[in-house]
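With one protein chain removed, the remaining protein chains of the complex are shown where they sit.
What follows is chain A.
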Amino acid sequence: MRRGNRILLSCIYWAFVLYVFVPLLLMILMGFKDSKFIGFPIRSWTLDWYMGVFVDAELLSTLGYSVTIAILSTLISVVVGTWIAVLLEGRKFIGRAAVFGLTLLPALVPGIISAIAFRIYARWLGIEPGMGAIIWAHAVHNVPFVVLVVMARLSTLPKSQIEAARDLGADPIIAFLRITVPYLIPAILGASIFCLLLSFDDFVRSFFLGGYEPTLPVLIFAMLRSGMSPEINAIATVALVLTAAIGIWAERFTRRMNRDTNP
């Protein structure tokens, strides 16, 4: 009975793996099709669509634009998120629950509502749609994820190390910079990668806060509205490879860091 269950469950697991992988693999494959028409069967193959991506100056600038936004918004999220995590972790004060609840708010608001709220707020603050607005919205949206990751790591920091540093004459800032920050590095890096991916792939906030220059997901969306083409496959594949590579690298990296610091 148990054996039968096991086999059944493993079949379900592999079916699920197929469900998550097959669409993406088909998309990559379709980019090699030697026809403007999207669909099976594929009779002849070409590299033209992929080559086209790497010589398209406009596309490359869009890619650069998205990456710049991702990096800048990540920097803000990480600094703010770490600060909030240090305040909240292991400290009791009046209103802590309220601050913690508010901290998680942007992660729980459904995408479209979050985008609309940012759009309205940006106008009220006088922020024009464009790069600055997108960076700001991504940064605010990603803060909760940084807080959660950093807080989890912070809860395992041996408090005696801080006390020892303070006993040896370090003031709070020096103790924080020399003991806490190095200990937090794996969490901060992990959170940064997560923020980079979230920002790079974000559509709804970029769409509502963007000016005339589109980010990569917004560009793909706009192209898709005028119909499917192998060109989009190639562009989407480039985006996919970029995100997956960063993700896999980060996964390995954070695991190694965790192993090194938590034997």
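In this text, contacts are C-beta pairs under 8 Å (C-beta built on N, C-alpha and C of every residue); 3 or more make two chains touch, one makes a residue touch a chain; residues count from 1.
The rule is short, and it goes like this: contacts and distances are computed from a predicted model.
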item	value
Chain not displayed: protein name in its UniProt record ("3-oxoacyl-[acyl-carrier-protein] synthase II", "Response regulator", "Fe-S oxidoreductase" or "Spermidine/putrescine transport system, permease protein, putative")	"Spermidine/putrescine transport system, permease protein, putative"
Touching residue (missing chain; options A:Val99, A:Ala152 or A:Ile185)	A:Val99
Contact footprint on chain A, counting only the chain that is left out	1-2, 5-6, 9-10, 12-13, 16-17, 19-24, 26-27, 30, 37-41, 80, 83-84, 86-88, 93, 99, 102-103, 105-106, 108-121, 123-124, 140, 143, 170-174, 177-178, 197, 200-204, 207-208, 217, 220-221, 224-225, 228, 232-233, 236, 239-240, 243-244, 246-248, 251, 255
